[in-house]
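Working notes, beginning with the structure itself.
All protein chains but one are shown at their positions in the complex.
This part shows chain A:
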Amino acid sequence: MYAQMVKTDAARVKSLDDMAPEERAFQERIDAGQKIEPKEWMPEGYRKTLVRQISQHAHSEIVGQLPEGNWITRAPTLERKAILLAKVQDEAGHGLYLYCAAETLGISRDEMYEQLHSGKAKYSSIFNYPTLSWADIGAIGWLVDGAAIMNQVPLQRCSYGPYARAMVRICKEESFHQRQGFDILAKMVKGTPAQRAMVQDALDRWWWPSLMMFGPSDDASIHSAQSMVWKIKQNSNDELRQKFVDQTVPQAEYLGLTVPDPDLKWNEKKGGYDFGEPDWKEFFEVIAGNGLCNAERLGARRKAWDDGAWFRDGLTVHAEKASARRAAKTAAAE
């Protein structure tokens, strides 16, 4: 997902009886549906897992601006350009809500940037694919933001208060993102055969990477089990992927598109679609840094950070000088 394969440091999931009194009281509060707030006691593993997950989520929002930013100057009309600008600005906002939530757990903003820029922290695999045509901008809104919503809606009920509250704000805005993407494609499929072909090509390239966003099956993963006990994660990766496919295939049919999966078939018995397995070898290559755009994306983030250093420093110096001037004025008046 926007956070994929988050580790928990857990060797096994403890039962209540195995826990020390403090940890047991903590787990009982979570089981009772209570929210955990920043300064309260929490197991170190819970804190670390949340930092990993929230910062990875934040990095995804920030890096996610890049593939779409590529098309701001190439949008086909002024209205589409204004809409895309607003959408990309939202992504920056989402990143900021999430960085703030992570900071309440005792990691600084600069540490998180450092982890992103050094490659230590990950961001979603999906943003390492290129945006080759305007139809890709439609496909990203429809599929990528659509998949993100699948994951983010249950995260509004996450046990950690600041993360849950950030997700509430984000979910309110995501719906606009998905609809603007679908709207781009709905318009294009009514256009020329060449435009329809662009949309089909975009779906062909984005379908499988979108399914990979949910991560590999985690039914046997100790980390997922632990995250579920902590209510940091609510659904398995396969559950969310199934939901996404079931929701999206009829929309593709509405657009007159063919989902590029020969194994896709409605299964009356389970009330959902059967579908093929994504290429997990490709997924792990992308996660390892060998995707089509990994170097370009990280390079762009590092350059933005380095090129902005003089500006950040300048504003800091200005703020210090202004504060000193105010202090001198107050002293003179006394």
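Quick note on the criterion: contacts are C-beta pairs under 8 Å (C-beta built on N, C-alpha and C of every residue); 3 or more make two chains touch, one makes a residue touch a chain; residues count from 1.
Criterion: contacts and distances are computed from a predicted model.
Note on the omitted subunit: UniProt lists it as "1,2-phenylacetyl-CoA epoxidase subunit B", one of the names in "Assimilatory nitrate reductase catalytic subunit", "Sarcosine oxidase subunit alpha", "1,2-phenylacetyl-CoA epoxidase subunit B" or "ABC transporter permease".
Touching the missing chain, out of A:37, A:219 or A:253, is residue A:37. Per the touch definition above, the residue from A:15, A:290 or A:316 contacting the chain not shown is A:316.
Between the chain not shown and the residues A:166, A:255 or A:293, the one that touches is A:166.
When the omitted chain is restored, the residue from A:100, A:186, A:228 or A:300 that touches it is A:100.
For chain A, the list of residues touching the undisplayed chain reads 37, 39-41, 86, 89-90, 93, 96-97, 100, 103, 108-110, 165-166, 169, 173, 309, 312-313, 315-316, 318-319, 322-323.
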